[in-house]
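With one protein chain held back, the other chains of the complex are shown just where they sit.
Up next is chain A:
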Amino acid sequence: MEIDVVQWSSAEQSQGREPKQNGKPHFYDKLIVESFEEAPLHVVVFTYMAYGIGTLFGYLRDFLRNWGIEKCNAAVERKEQKDFVPLYQDFENFYTRNLYMRIRDNWNRPICSAPGPLFDVMERVSDDYNWTFRFTGRIIKDVINMGSYNFLGLADKYDESMKTIKDVLEVYGTGVASTRHEMGTLDKHKELEDLVAKFLNVEAAMVFGMGFATNSMNIPALVGKGCLILSDELNHTSLVLGARLSGATIRVFKHNNTQSLEKLLRDAVIYGQPRTRRAWKKILILVEGTYSMEGSIVHLPQILALKKKYKAYLYIDEAHSIGAVGPTGRGVTEFFGLDPHEVDVLMGTFTKSFGASGGYIAGRKDLVDYLRVHSHSAVYATSMSPPIAEQIIRSLKFIMGLDGTTQGLQRVQQLAKNTRYFRQRLQEMGFIIYGNENASVVPLLLYMPGKVAAFARHMLQEKKIGVVVVGFPATPLAEARARFCVSASHTREMLDTVLEALDETGDLLRLKYSRHKKSARPELYDETSFELED
């Protein structure tokens, strides 16, 4: 299955709904266009062959290191521990030592400016094949940033609109020095939570200091033993960690696949708990709004229909989709024209579109009140720092238009335009791109490990464009990719520069694997007058 086109109409889903607070309800038909094209066979064969060669050389180097012919720079056990259970012999350590280390200079690159559309990268070299690095002291200036999650361009240097943050810093300082339960609840937090609830059009919200901790500390407060968690196979680590910490039974369904989810739900309702056959106390479906490694958007209408039919609860992690998806940036519920009250738990982070840090959980008032008392993060973790809370308040007012301008809405629309333009041009050029056409995270498939390293180095050193490449273990072994994050602050010229550079690099490294290449720029007709034949 290569291109997946799902026809969905919102008219039949939303019949008896009262109008939303922001205006008329949206009734429009939408075609979900996603593509997950498979690679040509020779590419997959070469990829596995390259990993095979890398593995053989890995064994050779391990042998040399073991017998002392070569100095070992990796971690080894001490001499006294040689008879204990080996620590560094599993595949992950083997892969890290022998394959990741060779191309390690493409990750963890320090930058020395704000992560706006252009940024500065510190130059570093390695003398011993990436075991140690040293900084040359030079700075690569004005690199185009295609890697930061800066979707609306709000993570930038200080400018006059950030004056309120300076005032808050003067009044409140930087640290809170307490947890939410003790003395860490400021009036800034209350203001922020009310604003978040208003933004999302729900009853109440609660904010936490760290986005990862929002997931991993609150899922255990919501479900426990005797409950069932149905989680998507490509969920983020924070969701997986939260699910495992809770002690509930976890079952995984195929990525974005409603048939797989329905089968699991039917089995859960029919057969109940494993040995006792009692009914499950709660069934919680964990999905994300936009999956950042695939660029796909969750099929929310079908999942909501399933949830109502089988009486399950839904938890959406909108880390990458809040502020970036939907006509006014309200997230996936607005993207599909659905009522946010139908989703039980709306979770999101402020790191991506709002230029701050932290996360929130929103929903009904009794849910949020329960979390205020029972969440581990509220009891033990320090609450959000006041200047950051003010930055989020400023961003929310900017996006909602409460500061008197329409710039926020313009940025959301500019992001949507940039995304569609970027994706369309990349597909025309012939690259394999995954995901929904409206998701602003664009994964471009590279497949072979040699090309991954060559691509990242070439883009930074020759073209001065900073990209993020991802390989195993964050992606499947044969599907290494480069991940672009389009931002609203990228101008059309910057995107054109990037696209030209990608075109050249794609030709140099032969990356254009797609077999659905549309025609290259059609020649425009230059005629201004017709000659009519009589």
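In this text, a contact is a pair of C-beta atoms (placed from the backbone, for glycine too) under 8 Å apart; a residue touches a chain by one contact, two chains touch by 3 or more; residues count from 1.
The definition used in the following text is that contacts and distances are computed from a predicted model.
Peer 1: Not counting the visible chains, the remaining one has a UniProt entry; which protein name from "Probable cytosolic iron-sulfur protein assembly protein CIAO1 homolog", "DDB1- and CUL4-associated factor 13", "Meiotic recombination protein SPO11" or "Serine palmitoyltransferase small subunit B" does it give?
Peer 2: Hidden chain identified via UniProt as "Serine palmitoyltransferase small subunit B".
Peer 1: Looking beyond the chains shown, say which of A:53, A:74, A:245 or A:474 touches the absent one.
Peer 2: From the options A:53, A:74, A:245 or A:474, the contact with the absent chain belongs to A:53.
Peer 1: From the listed residues A:147, A:387, A:435 or A:449, report the one that touches the chain absent from this view.
Peer 2: For the chain that is not drawn, the touching residue is A:449.
Peer 1: Can you list where chain A touches the absent chain?
Peer 2: Against the missing chain, chain A presents residues 46, 49-51, 53-54, 57, 60, 102-103, 129, 448-451, 453-454, 509-510.
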